[in-house]
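Take this structure, written in structure tokens, and hold onto it; I'll ask about it next.
A single protein chain has been omitted; all remaining protein chains appear in their positions.
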């Protein structure tokens, strides 16, 4: 009954309704087109191994885009996610090394890594939501702090992660690469998270924080929880990156911050908050990866590669925003 | 009851109100930091050193002027592309003048035109396509970084004209270099523009309530495009001055100004929400940031420590400024 | 024992004392009306109770026990629910989610089933009057203004709070919706719940209220039983000693005007929300737009002004054709438009009064420089003509009450006189004295030769002030009322005719 009423009220056809229901569809379409083009120019890039490589490489950015999405839900932004990735990366690598690299040490280090990410997220949340500093500049400041901390923990890149860890990440079980299990697990976690009270509350805060406050929602606490969730997913991103790079690097995540913001926008979420999906952000991260490899596979001269990538991402960003808005209009 | 309410009413004393002005806060902090710097590293607050800090602050202050205007114009105005514009401008200026004083004027004109053009594109994306400024200028930054590689490839890089270098580094009038006078002139011009011209009033109008400004006949789109263009022009001027400062151009010279210019604006008491603030504070904010960085350079500690102190100090300083509105009055 | 007692509640914003001594006693099972002119402090009193404003002094007793309300969440725990005048909805969420937002069923996870059941209960209450497109799954942003107001009402009802505050809940609703809502309120009353009801509409107050408390200048001046009082008495209490500020005190409409000199003419004008609207406004005439709220009156005015897109038809201004494209060109052609939604369309928040009063002057005089002395000389007379109360021209506009803010917005149009003044419900949410000032000025402007179009959602205002009234219904003009036809009966009849 409900859908019927809406469709009579707003003409526009099934596609529009579909996009309203699944806002990440346009992003998915772009990603599929890019994937097809990649395959057209380099068939091996969409082979099983090629796709595995793609997922392995960009799982970290996907995680980070998810992290960013939860703060963007509430209309906030976190420019420190990359620094959190670096910090967690060096913390777990140093701990694994100190504890001897056994299976237990890996698990313990991952636990500490999650707590580190959580702590960073809570610090951001307190700074932005409780102390009411402006998110862009405040999280930039905390990013400098976290980077300093990472440099303190590991002054120079290089400590290797124990083989037990990265061989698991890069390995296969029953002929299926580990990352696919991770991806499936992630999908379940995200499905569950989308049903939490917190997800709805974050979106409500992002819609109109004052209104949410007046409705009796504990806005400050919700925003801090959003940042905490962001910190947790940034820690997961650090795990992925540690799995893929098998080493510690205090600067590894720095450049990922702005890519994570771009991925969120590419996925059709509104930076102003209140509207978005994590699935879109994941696809957004994939789009970035696919654009980068496509630019290579079509044989762009090296000096033009950055420009073409920049233009393609700018156009995709614009498309993400415009389509997202059309879907909501 | 009434009487008590009125007497204990929260009307703060005039002294406190004065002390809470962003400009006053910044000036007090500047003096405090200079004293701290002198204590930690004798010679830090010498006249010569302050002069040199002023030159560096002027470089930041000029780009922050454009950033300031874009932020004042509201609608989440922000310009992340200034770093790219600065780099591009430094390269164009170096190539056009290539060590010849006679080519300074064409070089300046070329750079300003390039800056204005990039601002125009940013502005059109933001107004006509309604892309959020953060997304638009972030995408533009990626494009400019690519463009830099293309532009630098295959063209001879040039020197600053001696006249330009003298302008930036050598005393010109009353012992101060030309760039300081330029900065002062920009400061006066900005103050005049923001308080005494219709254009200035319209900036505040669109920043504070775009819809009302539109209904009152303010050409909102043209205004906003012009602000982005001005931001491009100011960034271009910084690029030229930076060329004069370092003598020759080099890639990525502008990168560090992206977030620094935003922090200078925030330290100057202009909140990122727009419609409030001014440029005088931003000038003080730029100086404050430069002094802070200077102190950290002169203190002999590990880089990790420097970054942690820098990040924490930025956060601490932000607490002195207008924080977000409390949900509860 | 009274359900709720508020005693001596005070609140200052900076140097402005919003509430001096707010007293309110509400019994269980009554609808208690709170009334006062704008800026009298009644909204502040409600916000203190709802926890969104922290009081500076005073005490609150619920069921005889003193309580401290630390925030909206605490208010809810003390059994207080509120409908917010400015709405507190999450635009991208569904109707069901919004209704349950203050108290989502479930623990860490949302219990969708419970949420839907609970929402359905409140949606059912308004099922017959909610209109097309209203459903549990509809996204709030896509709803009409009246439907959104219904969601806010449902949200307030869903709190099931023993004390529920309704701060102007009916402003966007149509008659049928209001009637349904009042039925529900009567039901709640019968269940022993306490309702605090704020409205500017005297008819509603007397239709639903049991007792009325009047607030003036931040102080409670009295509480009466509705049955023992009458509108005139309530108004007297509201305005205090200032008799001349009584409602609708403008002169009776002038007689026939010179119809030949039409300054504004619309022919078959169409656009979003209206179709085939034709009318003429003569120099010196006040043309009224009437009818139920949202029948195209506002859309026509905005389209003429260029703020909304027009789809067809012609507009003639002062004898020559005019194609509305944006407010800027409209202003240049001598049009003026005052919106009732001043916080959206009018005031430039946080900026000085002088900057709020001058943008039209800048445009019409093609000024580039803003010289304060020269501007002040222009602005002051315009503000004085409206009896505007302000501290200084450099004070921020937010330091003024709503009525005075609206006067500044109107004054900006009077420095350089327009030929045609379009008034789009200009008195929405402003107090009676400001209304009186405004209407006497409008009549004066008309007498000086201006053509004026007045849309008002308050029928009395139209009947008292317009020379002719066009009654809108379903986006087009149903009837023209002139001379002795301008009666409330005729107005209602045309407005309620099936469109």
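Think of it as A, B and C in the order they're written, each chain with its own count starting at 1.
Assume contacts are C-beta pairs under 8 Å (C-beta built on N, C-alpha and C of every residue); 3 or more make two chains touch, one makes a residue touch a chain.
The rule is short, and it goes like this: contacts and distances are computed from a predicted model.
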Chain not present in the shown complex, as UniProt names it (candidates "NADH dehydrogenase subunit I", "Heme exporter protein C", "Sulfurtransferase" or "Ribose transport system substrate-binding protein"): "Ribose transport system substrate-binding protein"
Chains still shown that are in contact with the chain withheld from the display: A, B
Hidden partner chain, touching residue among A:105, A:124 or A:247: A:247
Residue of A:29, A:122 or A:189 in touch with the missing chain, whole complex considered: A:29
Touching the absent chain when the full complex is considered, from A:130, A:176 or A:298: A:298
Among A:75, A:113 or A:289, the residue in touch with the chain that has been omitted: A:289
Positions on chain A where the hidden chain makes contact: 26, 29-30, 33, 37, 41-42, 44-45, 47, 49-50, 53-54, 57-58, 60-61, 150-151, 154-160, 166, 170, 241, 244-256, 259, 289, 292-306, 308-309, 311-312, 315-316, 318-319, 322-323, 326
Positions on chain B contacted by the hidden chain, ascending: 41-44, 46, 48-49, 52, 56, 145-146, 148-149, 152-153, 155-159, 169, 242, 245-248, 250-253, 255-256, 293-294, 297-298, 300, 303-304, 306-307
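Criterion: only the chains that are shown with their structure count from here on.
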Distance from the mean Cα position of chain B to that of chain A, given in whole angstrom: 30
Approximate Å spacing (C-alpha centroids) for the pair chain A, chain C: 44
Interface hub residues of chain B, defined as touching at least two other chains: 327-328
Multi-partner residues of chain C (each touching 2 or more other chains): 52
Contacting residues of chain B [partner chain C, same complex]: 1-2, 4-6, 8-11, 195-202, 204-205, 208-209, 211-219, 275-276, 327-329
Chain C residues within the chain B interface of the complex: 8, 10-15, 17, 20-21, 47, 51-54, 56-58, 71, 305, 307, 326-328, 330-332, 337, 339, 343-351, 355, 358-360, 362-363, 367-372, 412
Sites on chain B touched by chain A in the complex: 76, 78, 125, 129-132, 134-136, 138-140, 142-147, 149-150, 153, 259, 262-263, 266, 271-272, 302-312, 314-315, 318-319, 323-328
